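Sharing a structure, written as structure tokens. Questions coming.
Removed: one protein chain of the complex. Kept in place: all other protein chains.
Letters are used for the chains, namely A, B and C, taken in the order the chains are written, and counting of residues starts over at 1 for each.
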Amino acid sequence: MKLKLTVISLLVFALFAGAAFAEPAKFHIGIMTGTVSQSEDDLRGAELMIKMYGDSANGGMVTHITYPDNFPSEQETTISQIVGLADDPLMKVIVVNQAVPGTAEAFRRVREKRKDILLLAGEPHEDPGVITEAADIATHTDHIGRGYTIPLGAQKMGAKTFVHISFPRHMSYETLGLRRAIMEEACKDLGIKFVFETAPDPTSDVGMAGAQQYILENMPAWIEKYGKDAAFFCTNDGHTEPLLRQVAALGGFFVEADLPSPLMGYPGALGIDLSKEQGDWPAILKKVEEAVVKAGGGGRMGTWAYSWGYTTTAALAEFGKRYIDNGHDKDPKYIGSAKALKDMREAYDAFCPGAHWGASYFIEAATGVKNAKFILLRQDTYVLGGGYLGLADVEIPEKYFQIRMTPVKN
Amino acid sequence: MSAIFNEYCEILTEFLAQWGISLELGLLIAALILWLLLYIGRGLAFFRFLMRWYQRLIILAGLIALGFWLFYIGREHKIYLDNKAMNDYKPFEQVNVSINGGTSAELMARDRDLRKVVGPEFELKAEVLDDNGEIVSTVTKTINLGFSKDIMINLPVLVGGSGDFIVPAPR
Amino acid sequence: MIRRLFDIIANNAVPAVFIIISAFAIPLSGYSASYLIQELLTRIGRNSFLILSLLIPIMAGMGLNFGMVLGAMAGQIGLLFICDWGIVGIPGIVLACLIGTPIAIILGIFCGHVLNRAKGREMVTSYILGFFINGVYQMVVLYLMGWIIPITNPALLLSRGYGVRNAVSLLGIRGILDNLIPTVITGTQGAGQFFNAQGGNPFILLQIPLIDGSIRIPLATLIVIALFCVFIIWFRKTKLGQDMRAIGQNQAVSDSAGIPVNRTRIIAIVISTVLACYGQIIYLQNMGTLNTYNSHDQAGMFSIAALLIGGASVSRASIANVFLGVILFHLMFIVAPVAGKNLIGDAQIGEYFRVFVSYGIIAIALVLHAWKRNREREAARRSLRGNKGGE
Partner (left out) sequence: MIGRFIQNAGWPRIIIALFLLGLFIAAPFVGVRVDTSLSNTLVRFGMNGVMVLAMIPMVQAGCGLNFGLPLGIIAGLLGATLSIEWNTEILAKLVELGTVYKISWLNEVFVTNWRAALGFASAIIIAVPIAAVLGWFYGKLLNRVKGDEMMIATYVGFSSVSFMCIAWLLLPYKHPTMVWGYAGRGLRTTISVEGYWLHVLSDALALDIHTENIHLYIPTGMLIFFAVMAFLVWVFMRTKTGTAMTAVGSNPDFARASGVNVDRMRTIAVVMSTILGAVGIIVYEQSFGFIQLYMGPFYMALPAVASILLGGASVNKAGILNVVVGTFLFQGILTMTPSVINSYLQTDMSEVIRLIVSNGMILYALTRKVRAGR
């Protein structure tokens, strides 16, 4: 009896659910990001889009959802949330940033139902081949290009030695390991000495505090060993903060962080209170710049002027909007064309007044095949107290695309 | 007798084909269902582990054999198609290759393409084209891969008629 | 009378609460009926086998088998092997089951022995056992595979030469079972559109005028699940099944009646583990990607939550509970985040709410059950006092 009742009531609710809201916007853009505790910047980018184009619940354009904090174990939720976006008949663009595992599968399911939706993935966690088989375009930070531009930036700033700080777990990641190999080669070509230093892994038992302590304590020794004209680079966000503090105080150069943003490390390292700026990137940058110059690091420390996660969410949604507005959905040859690459650059530039982006298609090192759905992006480095370095338009020499990952020699 | 059996097989294949199931697969499913029925029919013998040791051995051997058979029929192979010079054979201007009647790959000189096939055996059809796009010659070949994994096929050698057209796949 | 009322509430509170929440959440989410039905059907196909594997240990009085993650891990090892060898399609799935079975049997025997040493604490022990075996699993997959256990496919192997990648794409067996007998339901208009999208592949078509859009039905998976339900019903009637139920009622009495208690309990766990192994394979063939180190994490947690939400308790669970549970729990999963967002205007709160509910509901269901059992025990003690005293 009980069961029967529940089943009947279920059916009734299901029928009710059929009645959808009426919307004035012509089409909708679905955005999925992490929650604040996972990745704040991504989420704020989505909030910016809601501010610009309105929430679809109130007749605007943007539908924003989040993936679970525990996304590795709860793929099921990620998938059904994304597929749920495609349930809206007006949905024309879906943006997932970051594209956590499960996104490719979700995109496949959306494709099976709806061929007319543009699927965009930011910072995919899945392999390039896997994600682009389902997504229309995926964008990723340019780990290959930056392997060349970061040492180049160091050289432009005046460095003679390049110190790469990391640990085994990170070096076993394909992207990070490959970038290290490229950096080593680039340093050789640029006439800079390349050094690899190991620091403790913050996820290991020493914890974040221990890992940061290690950097704080070792920096004086490193400066002594490699001189004040050494540039430092670390792969872990946690290491960035103490590194910045010591570079400002002791000397050396810092081109940019692994995931560069004015908020990456600087506020913590120099004790900057940014509570009033709240998402105003030029103001944040200005305040960080003042603090760096005051701390004596002017001209020696750089960053990206705008956060990667924030811009990616906004730019992908903007790209999607322009794609529909300009009628590119009628043109089957658009995705993968030079025009698309240019439009993507422009979409990114739209949210970064003053800064520029370099964009290129991903080339698989093993086969040499160009993947025209996977776009690599890098922002121009901004030296605090020195201005832009002009790295965005640098042509990456062909040879760096051929480099394979090599094991770390300690 | 055998004619009736063949006809029956054909009807069965056709019947199964509408769901995209091959004959082997259909037989496998039938065997499984049969096994399940027998299994239930035997009651709890299996759970109670009361079977004699040789019965267990036979079942174990059967399962291992089933495993090998599944491995044999279910394996996906990458077939690299290579239109490059090898030995004394020159690459063709253009050659269209289709595998098991699928969409054909158009290979210009020095091109390489990749197709995937499932199962140990496949049929390859290569059409060599001249400058004007006319088909000059057509070669059809059935290739058995056995337990090997990926292979590369050098098309000039294959069409030229020499036997050693299978080259190790690139890694 | 009051006790009866209490019983009724305790037995139905959880499903009732869920129905009420859903009643509010479904209209709030704004999803279309066809999407909801499609998602629910997919999830029934995907999850019910895993949940059904919990039934047999409950029958044997061993509570909710958190150790089913052991079976899930065995299934994943089977899948890793077929991925490495490149076996696709139905043969791939069957071969994965074939490889997973002996691993699941060995793990199940181990789990059964451990649980026999922890009688009365089976649930918490099997829960910790899951963590323990997870450590061993990580050891095997992250360090031994590619080093001692031969894995060669570069798509699987980490580039350092040993250890399996974090995410493995299961394209070769993706949706194979679900689409074995392609079936679709469409409304009166949707048929032609769907047919075009299919590229003319044959499928079974059912038309129901009420529905907008098209709904795919994983018919073959549902048939497998139905067969399995038949198996459970049949199994209950066998001698072994009867023994298990007797043990579930009272171990001491069963022992004196000549039932080998410990052995029967081990068999119950072995069956559950093996079935969980198959369940995980069915689950992953639908998901299409294997998160090597995380996919099994939540298998036990979510299956148990779904079963409890379906109205089952620690000592009593039926097949109907399973299906009601899948529907209610996953309905919650689908609508809660969006409903929360539409209600509060913040997407993440809905997400956190969903997590809270899934843990909270297990806590509530366990509390209700223990409470009820203690009341019964108390009542029994009161009526016995004077005769023997104690338990």
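Quick note on the criterion: a contact is a pair of C-beta atoms (placed from the backbone, for glycine too) under 8 Å apart; a residue touches a chain by one contact, two chains touch by 3 or more.
This structure is a prediction, so every number in the text was calculated from the model and none was measured.
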Next on the checklist: Just to confirm, in the complete assembly, which displayed chains does the hidden chain contact?
Outcome noted: A, C
Item to check | Chain not shown: contacting residue from C:Ile19, C:Val88 or C:Leu129 | outcome: C:Leu129
Checklist entry - Hey, which of C:Ala13, C:Ile105, C:Ala118 or C:Leu157 is the one touching the hidden chain? => result C:Ala118
Item to check | Among A:Asp201, A:Glu256, A:Glu289 or A:Asp343, residue touching the chain not depicted | outcome: A:Asp201
Checklist outcome for this item: Even though one chain is not shown, subunit C touches it at residues 114, 117-118, 120-121, 123-125, 127-129, 131-132, 134-136, 138-139, 142-143, 346, 348-349, 352-353, 355-356, 359-360, 362-363, 366-367, 369-371, 373-374, 390
Checklist outcome for this item: Those residues of subunit A that touch the unshown chain are 36-37, 40, 44, 47, 69-70, 168-169, 201, 203-210, 263, 267-268, 273-275, 277-279
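The definition used in the following text is that only the chains that are shown with their structure count from here on.
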Next on the checklist: Distance between subunit B and subunit C based on Cα centroids, please, to the nearest Å.
Outcome noted: 36
Checklist entry - Roughly how far is subunit A from subunit B, going centre to centre by Cα mean, in whole Å? => result 43
Next on the checklist: I need the residues of subunit A touching at least two other chains; which ones are they?
Outcome noted: none
Checklist entry - What part of subunit C is in contact with subunit B in the complex they form? => result 82, 85-92, 94-95, 98-99, 154, 172, 180-182, 201-202, 227, 231, 234, 238-240, 267, 271
Item to check | Residues of subunit C that touch subunit A when the two form their complex | outcome: 12, 15, 19, 22-23, 26-27, 29-33, 35-37, 39, 43, 46, 155, 158-160, 166-167, 169, 174, 197, 210, 212-214, 287-289, 291, 293-295, 297-298, 311, 320, 324, 327-328, 331, 333-334, 337-338, 341-342, 345, 347-348, 351-352, 354-355
Checklist entry - Contact residues on subunit B for subunit C in the complex? => result 18-21, 25, 28-29, 36, 40, 43-44, 47-48, 63, 66-67, 70-71, 73-77, 118, 149, 171
